[in-house]
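Excluded from the complex is one protein chain; the other protein chains are retained at their positions.
Now for chain A:
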Amino acid sequence: MATPTLDKVSSPGQDAGHLVTVTFRIRRFNPEVSAEASWQDFEIRIDPKERVLDALHQIKWEDDGTLTFRRSCAHGICGSDAMRINGRNRLACKTLIKDITEIKDGVATKPILVEAIKGLTVLKDLVVDMEPFFQAYRDVMPFLITKGNEPTRERLQSAEDRERFDDTTKCILCAACTSSCPVFWNDGQYFGPAAIVNAHRFIFDSRDEGGEQRLEILNDRDGVWRCRTTFNCTDACPRGIEVTKAIQEVKKALITRRF
């Protein structure tokens, strides 16, 4: 194995008093085996203070190597492991088992449901095709646009100007918000909350001069006006970004610039 690991010193059964029995009910899909997805139960012994990602690792490494999911940093920064856990979009690496289940006599009373995020094509098990999501992201031009010559020193900005868009700089592009949006579920042509959040980050940046272009894009049929303010995105965001508020601020900017 390429990754250096610590060998376990204690044998199984010893010092296992803190472990509990939890059933993970995972939505499996393998297009090479069957066109249908199905639920599969895995009963494991795990410390309830561990995260759902640790449980998935344990299942993959010890029970079923075919279980497929994305993860990279495993610490809530890379945005790879957004999934639907007990019906809510969360990062598996930021969700503690004890927070989402009730444990009685060392056994979890209900299984923990884990499935892929909705609204994007499932490729295998918990892995979805993120391309439509990133297409919407690219469409709002998430990069600094300026006119004229490049300054010889850095582009300075006051603390207040920086504060204006601070909330939307936190996005890690995990797609938890976009794949929790009922409008996106039904019509993926909608840009979705994540793309609007990343447009917001530049529209309200005092150094950026492409705001009008981005507003023009978001003013169209599949832009901000399709938002129904259901707040699913705000609830889903693992970074605590006020997504719906950001979308409303873009709407407000559009209205105040037109009138």
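Rule of thumb we're sticking to: a contact is a pair of C-beta atoms (placed from the backbone, for glycine too) under 8 Å apart; a residue touches a chain by one contact, two chains touch by 3 or more; residues count from 1.
One rule holds for everything that comes next: contacts and distances are computed from a predicted model.
Trainee: For the chain omitted from this view, which of "ABC transporter ATP-binding protein", "Succinate dehydrogenase / fumarate reductase membrane anchor subunit", "Putative lipoprotein" or "Aspartyl/glutamyl-tRNA(Asn/Gln) amidotransferase subunit C" is its UniProt protein name?
Mentor: This omitted chain is identified in its UniProt record as "Succinate dehydrogenase / fumarate reductase membrane anchor subunit".
Trainee: Which of A:P132, A:G211 or A:P238 touches the chain that is not shown?
Mentor: Touching the chain that is not displayed is residue A:P132.
Trainee: Specify the residue from the set A:T21, A:T109, A:Q157 or A:Q189 that touches the hidden chain.
Mentor: Answer from the full complex: A:Q189 touches the omitted chain.
Trainee: Against the chain that's been left off, what residues of chain A make contact? List them.
Mentor: Chain A touches the missing chain through residues 28, 30-36, 38-43, 59, 63-64, 66, 121, 129, 131-132, 135, 182-183, 186-189, 216-217, 219-221, 223, 225-226, 228, 251, 254-255, 258.
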